[in-house]
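What you see is the complex with one protein chain gone and the rest in place.
Per-chain numbering from 1; labels A and B assigned in written order.
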């Protein structure tokens, strides 16, 4: 693409759109759920090198290493931020969870995108070789997705354990264990807050992933230290009734 | 059919019925899940107790609809079970929609009984006020035989039918009807359209009412107009060579006690019908049952004389005789024991248009238009018909089926089974030993390709007749297997109409066979058969009425099957529209049928998916649009209401569509319907009715909360799980809301 002044290029783009009779630009004003974004549409700022996010490859940062120090700093700031004006530990955990949730939704898409395009380096190449992974339809595949690929994407290793509740009263409870969660590595919780587990942030991510896949769930993080793993954390996933019911239907229908 | 009873001057069209009722229902039952079960049961009780539809107060009906909708989707384990168990329950009101149609279709294929009356009989009956003579007198009574009729099927098990009937046709009219058939090819369809139009114009007001009656499950009931259409369609087809439904199974030969030479007249009538000028066309088998009736004039003649004559008849003609005692004077409504003659259910479009069986014929006689009979006459006719059917016609047919099954069919399907179909070229069957020269075509040589029919005694024709008999005796299993056996033969002979007919009826009888319900695999083959039938009828024979009939049967029967068959049904309905087999009103009717087909598909047990609510809603909207264009705002309005009901489950908020242009279209349509409706009622259309806007507005907000929870698991919204998350993920819904960082303000 040549490099005309940005406004000109914008105009040309929108012109080509309105050429089509169905252009969405005409129906924007009457959208039933009006979603006027804070900034006006025309105010898009194109970076000076003309590289928008759409021009960057999503796998670019795939193997990029992040400094632990900077992560620790960032996360510490997040916890501090969340801690303001909270009423208690539960409230704080809830806020951390909320911060993780949208991340989970996004990671889900990214995770699938990356696993789709692993073998075929770019989308343009014929991708007969790689069949994209399936969306999880049942609980177990979903849990494996979280336990394996998601954990690897986040922490470059799998989670340490995956368990199903043995109690017949709570068949909807599953547990994922991380012996040494990264987020807690540099955090020492004050004694008076010893119930707090900052991995609630991770729990939020898991919740986002579950919800994104259509599995309504509540996820919480709990401290379960052992001799060997003082910061061992268990993530408890409780799936909603509708999920369990669907699970039965799918099992009857033989869906894996 | 549709009683133009409601004289209410301005009933608001259903779709703008005041929102008060709805709101009330909501506030009264805030927890819909728990409410639905008990509510449903309650409602069912009231239904069984009271009369089916009309007596329900409007609010209750509304309630049922509203509360039924979420349950179909929410998939709580209790609700589907409720729905299923109720199938077996004696709540006939609930499923009467499809059962009704089934029964209608079954009754459409009733045996035909020709009536051949002597001049003096007709004369006697004409005195009673029936211009059409004896056949007109007994015809309405034949359509439903009083009491149960027990029929034995081929394997010897009996079944009693409440709704059995026969069609009486005048033998005189038989040949004429056939002669007038060819120009009637297109016109019979056009006539049907005309009838519908007439019905619409006359019944505009009365039709609006019944449409809003729905069964409890919330499935749309079949509209009366649609039933009229179906009945019209099924009585359109005149007797044709390729199917024997219109061929007489029996013939009633009647004389009256006024006759001076009774036995000679009977002989002469018989001769006329078998060799004389009343002989049926060559393609009709002549060996049908003859039934002799002596009509005794109670007022003028001596019963002793008639009894003696009757005994004589029995000696000469055997057991198939009856003595029918009628009064010869005309009955008027003021007479003490007068009974109204039922109107004919099965009138062809032509008869509808010419007003046969309706009031007009009798107007000149000075009565109030409806024919009346004395009680004693009605009783006599009814018992005569019952005796005719139960003691003569049914046994005769059972016997024929058994004989043919034994002599023709079993040979065909016997040891050599399939081999036979090949070897029959050399062997030939029974009487017709004209064996074809075994060429590759596999032509049996029994088909007369110049006149386009099989001679009635060829094995093909006999098998077809046997299958038709079995069908009319409601032994669909035997019928299906027989049609199945012969359908390819017709193709080999290039007898395309026979080919189409056998495929059509094979599929129909398979669908009617209640035992084959479980056999899911058959569905594709049924579809395939309809496809073949339709192709043969339309492309090879240009026979639009038959094509329309087979496709309509396909739609209705597949729909009544439920499950995935309903989608097939909808597809066939669309094909009908695509082929242009029906004209404007018919097109709209079929749109409604498509909607009904989709609406009747219920979600899989426990699952939240599998219904076709959106599709049904879309078709209802389209139908509403078309009704409006056709200038029928009240019908449009009931379609709209139907659409709203269907969409209620799938939309986030009532009447709010996610897509902008859909929304605009629906809004315009609603407005236009309202305006036209009010105009049609002679009111100035108010620009806006604030009473309507308000409840809807409040409804939106109240709906939004609980509707969302239904969708949650399917789409993965965090929704109400966590108040904070509600803002995070569906962020675009309310972007004006401040982002979730209220703690920042600290």
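In this text, contacts are C-beta pairs under 8 Å (C-beta built on N, C-alpha and C of every residue); 3 or more make two chains touch, one makes a residue touch a chain.
Assume contacts and distances are computed from a predicted model.
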* Structure fact -> Looking only at "Trafficking protein particle complex subunit 2/Sedlin", "DNA repair protein rad5", "GPI biosynthesis protein family Pig-F-domain-containing protein" or "uS12 prolyl 3,4-dihydroxylase", the name UniProt gives the absent chain is "Trafficking protein particle complex subunit 2/Sedlin"
* Hey, which of B:160, B:333, B:403 or B:662 is the one touching the hidden chain? -> B:662
* Sole contact to the chain not displayed, among A:85, A:135, A:152 or A:252 -> A:135
* Structure fact -> The one residue from B:538, B:569, B:640 or B:678 touching the chain left out of view is B:538
* State which residues belonging to subunit B touch the missing partner chain. => 186, 189, 538-539, 542, 544, 547, 571, 574-575, 577-581, 598, 607-615, 617-618, 621-622, 650, 652, 657-662, 664-665, 708, 711, 714-717, 728-733, 735
* Going by the touch rule given at the top, which residues of subunit A touch the chain that is not shown? -> 10, 13-14, 16-17, 19-24, 27-28, 31, 33, 35, 37, 41, 44, 46, 52-54, 56, 58, 102, 105-106, 108-113, 116-117, 123, 127, 132, 134-137, 141, 212-214, 246, 250, 253, 255
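One rule holds for everything that comes next: only the chains that are shown with their structure count from here on.
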* Structure fact -> Contacts from subunit A onto subunit B in the complex sit at residues 27, 30-33, 35-38, 82, 84-86, 94-95, 97-98, 101-102, 105, 207, 210-216, 218, 240, 242-243, 245-246, 248-249, 253
* Asked: So in the complex, which bits of subunit B are touching subunit A?
  -> 75-77, 604-608, 656-658, 660-661, 663-664, 712-719, 721-722, 724-725, 728-729, 732-733, 735-736, 740, 743-744, 746
